[in-house]
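Missing here is one protein chain; the remaining ones are kept as they sit in the complex.
Showing chain A:
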């Protein structure tokens, strides 16, 4: 609760509260890594247990998943640009790039929902087999995280429009950028371990 404020360095690191919150969020991300690791392990254990439902090889197609990957990876880049603008003190640049990030995130979500609906039509849903339960919960948990991230980003955009750059708002944006990059990392693993492997074996 020390109130001393540094005069130099990034805004979000100037107060003790800011430094503590950022460290706390890193630890939270460590917990998130364990959460997703457990889901990946579950998925791996249930791999091939498709029962009467279609196999992933029959359903997975490279096209749409590549588009989703492209959207999410680009959004991570634009999120980085937003933080770069924040560090330069450019509120307008921060907001612009954050809105671009959001738009890409919504695009990703749209394709994911379309993809899920498609699979359900083909007879592969949460309830059709152990494998598909594992798939939908792993990919769905990631999708849910992206959804929460977009809602959160909207709240932060409202706050920065009202208050401008302060220690607190820049801390909040820095933390959501950590979160967003983290989701990108998780997606790379989903893309590789779920989709690419699922297409070949």
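Rule of thumb we're sticking to: a contact is a pair of C-beta atoms (placed from the backbone, for glycine too) under 8 Å apart; a residue touches a chain by one contact, two chains touch by 3 or more; residues count from 1.
As a working rule, contacts and distances are computed from a predicted model.
Engineer: Any idea which of "NADH-quinone oxidoreductase subunit J", "Quinol oxidase subunit 1", "2Fe-2S iron-sulfur cluster binding domain-containing protein" or "ABC-2 type transport system permease protein" UniProt assigns to the chain that's been left out?
Structural biologist: "Quinol oxidase subunit 1"
Engineer: For the chain left off this view, which of A:101, A:128 or A:170 is in contact with it?
Structural biologist: A:128
Engineer: Taking the entire complex into account, which one of A:28, A:111 or A:189 touches the absent chain?
Structural biologist: A:28
Engineer: Quick one: say which of A:81, A:100 or A:168 touches the chain that got left out.
Structural biologist: Within the whole complex, the residue contacting the unshown chain is A:168.
Engineer: Over the whole complex, note the residues of chain A touching the chain we left out.
Structural biologist: 1-3, 16, 19-21, 23-24, 27-28, 30-32, 34-35, 38-39, 42, 45-46, 49-52, 126-131, 133-134, 136-137, 152, 155-156, 159, 163, 168
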